[in-house]
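Okay, here's the structure, questions in a sec.
Missing here is one protein chain; the remaining ones are kept as they sit in the complex.
A and B label the chains in the order they appear, each numbered from 1.
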Amino acid sequence: MAIIERPEASPATTPEYVTPSASMGFLRRPVETTGWKSWAFTVDHKKIGIMYGVVAMLFFFVGGLEAVLIRAQLAQADGTILSADKYNQMFTMHATTMIFLFVMPMAAAFANYMIPLQIGARDVAFPRLNALSLWTFVFGGIFLNTSWILGGAADGGWFMYAPNSSVPFSPTNGVDFWVLGLLITGIASQVGAINLIVTVLNMRAPGMSLMRMPIFTWMAFVVQMLLLFAIPVITVALFLLMFQRNFGATFFSVEEGADPLLWQHLFWIFGHPEVYIIVLPAFGIISEVLPTFARKPLFGYPFVVFSGAAIGFVGFGVWAHHMFAAGLGPISVAVFSVATMAIAVPTGVKIINWTLTLWGGKLWFTTAMLFAIGLIVQFTIGGLSGVTHAVAPSDTQQTDTYYIVAHFHYVIFGGAVLGLFSGIYYWWPKIFGKMLNESWGRANFWFMIIGMNLTFGPMHIIGLQGQPRRMYVWTENRAGEGFFNLGFWNLVSSVGTVILAIGALLFLVNVWVSRKNPPAPADPWDARSLEWITTSPPKEHNFDRTPTVHALDEFFHRKYEDVGEDGQHDYKKVATGEEVIAEEEAHADAHIHLPSPSYWPIVLALSMPILAYGVIYSTLLIVAGAAIAILALFGWALEPPTAPDDDFDPPSPDGDEPSKELVANV
Amino acid sequence: MTMSTDTASTDTGHDVDSHDDEHTISDKNYIFIALFLAVLTALEVAATEVSSFPDALLIPALLVLMVIKFAMVILYFMHLKFDSKLFSMMFYIGLIFAVTLYGVMLTTFHFFTG
Partner (left out) sequence: MSDATIDPDATTDDTTHVAPIHDDTIPAGYDDGNDHIGLAPHHTTTGLSNTKLAMWMFLGSECLLFGGLISTYMLYRNRQGDAIGPDQLWDIPFTSATSFVLLMSSLTMVLSVTAAQRKDDRRTRLWLTVTALLGGLFLSGQVYEFTVFYREGLGYTTSLFASSFYTLTGFHGVHVAVGIIMLLSLVAMLAKNRLIGDKAETVEMIGLYWHFVDVVWIVIFTLVYLIPA
């Protein structure tokens, strides 16, 4: 059973005459096109994107379980579900998992899958590096989570403030797993960033200037730029902490004269761009979804582009608003306070543009559209509480209370997660060739919306009522007076969590019940951009012919002609999506060469957790990991990105013309 | 119709971005630049040896010399002056972010004002 049912494009040929070239002179290069090997060694951005998405979704549920346990503990006074120590691990891993192992990789899944398609390319600039990013992320995420069974997970909060994260205060290996795990996943992000930036700059279809790029590609591009410059900063912080914990360095030892704020600065210089890294992909997704289902172009495309870039850029300048209560002094606080208020402006611009996109449109409320509209509403709420944090004096009341927890869950869940789900429902037919069920989708949506508001809404209240963050238990004494006290709202929040969890599970139900749906059309939504000028799912080489782009929303303009007069627009449909695709197929390139699968990315990725276990447990493992890494690097360097012609040109059944497919599907 | 491997033979191996042939730097020029850098380094070291130099003068002088050396390697040895502005942009964004962000961080530590 193939996970992806590809359309048969050419007669099946047996692989007997495919003679793979050798890697490093002795290892046969992988050539499988089916089975697990075709996934493990693939360099195809689409397969890589799917794997990113599946693993990210898995971690969504891991992080969700962690959240459920937290809320179960806090549902009642004097909760006994989690000890204090376990509670610390739980909220640390919940946040770390959700941020680094779910939201970021899910965005990477979309970026990987969609960017090449949206710009009319056949793959990314460095396909093997792409595979490396994927496997590094997967192994890093697994490594991080093995801490649960190897002495306990990290317990210092996802921001891991030092010196609390140093050995005297966090004696188990949990923090080491966290540090090393994030170093590994950081490599994945950094490498991926370079890859995608080069792809966007260098591999656009003819005629696609930057201001004709689909908006999701633009936002994802800004995100990669943020990653490129933010990841090195947390890398420094992580190394310093690692050296502190494992080699006795004194970077965060106050008794030696260290300043704990060093960690905070380094972490948040990364940490603030990180939150825009989290949300901008979702912004990009709904900027695609809203126009499609409003049957109108995105309002103010250049404004959306530039505000996205502005958010990214200014986002680097506001980090110390996470440190308002740390004793920076009034000048620093004032400067960062003003800067933080400034960043609300470009975000507001986007909200306006999305709303005006909807205004006057012929709205089609598919599940993807519901999630997209949900984002606008929920994120705005989160943004409003964010504005109150920007005001430093009021933040001094709010910081370290549940009010902050409310804010960031509204922007992360209400922003990033809803946006990602919108993308999942929007692009599912394209990726998997089947529609997701709309009724189950609506149930998924409404349970999530009601669940999230019941869970996070009350947190504004309990925060202002004084409930601090990271407290493993609350007592009746402290719950406050009256009926609507901490007790009441905590219970509401926990009930909301159950509803939210059901919502999440409904997504899985939808995936399951939709698995036997009939094949989806190539253009189910009458969409606007290049990724829809492909079959569903796309052929391995994406486009039979690289499309030439004449305008923004190129696909739309091929289907609709403007017959309006006197400056009025009047669009008449002149072609269906299928007809546009057929036109491209009729002019297909005669010979398409794709990058070849390779062992080295996954091997190199595997060396990293080995090295990491070595740092924690045994120098021998460090040596082993390093040896594997060096082997993989040399193997990679000595291997051509595309195997020579004779590997991949099985003659057609007639005998003389090479076949069109890379290796025919069997 | 096969891959266009056969069209490769005419390639000169030059980067297309230097097609306007800004190869204005000969090997001799590079040697001069290297010697110039060596002289600057010697000046830097000499300046620190002169004990009568007040710190208020010495430190800016050292920084200026450092920046000049930095610029010469980047612009000439790394050819950034003659290559596409896109490369410059990529590098300078990183450089400016680093200097600014860490500069602000050190300022909050009162590093520059003691």
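In the analysis below, a contact is a pair of C-beta atoms (placed from the backbone, for glycine too) under 8 Å apart; a residue touches a chain by one contact, two chains touch by 3 or more.
Here the structure is a predicted model, which means the values were calculated and not measured.
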Please provide the labels of all shown chains that the missing chain touches. A, B
Which of A:Ile197, A:Val349, A:Ile461 or A:Ile602 contacts the chain that the document leaves out: A:Ile197
Can you work out which residue in A:Phe239, A:Phe306, A:Trp446 or A:Tyr571 touches the chain that's missing from view? A:Phe239
Pick out the residues on subunit B that sit against the missing chain. 3-5, 7-9, 11-17, 23, 27, 30-31, 33-34, 37-38, 41-42, 44-45, 47-49, 55, 58-59, 62-63, 65-66, 69-70, 73-74, 77-78, 84, 86-87, 90-95, 97-99, 101-102, 105-106, 109, 111
Residues of subunit A (touch criterion as defined above) contacting the omitted chain: 120-123, 125-126, 190, 193-195, 197-199, 201-209, 211-212, 228-233, 235-237, 239-240, 243, 247-251, 253, 256-259, 262, 266, 545-546, 548, 550-552, 587-593, 595, 634, 637-642, 644
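In the analysis below, only the chains that are shown with their structure count from here on.
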Subunit A to subunit B, mean C-alpha position gap in Å, rounds to 35
Along subunit B, where are the residues that touch subunit A in the complex? 1-3, 5, 86, 93-94, 97, 101, 105, 107-109
Footprint of subunit B on subunit A - complex, ascending: 201, 225, 228-229, 233, 259, 261, 265-266, 269, 316-317, 320, 328-329, 332, 590-591, 593, 645, 658
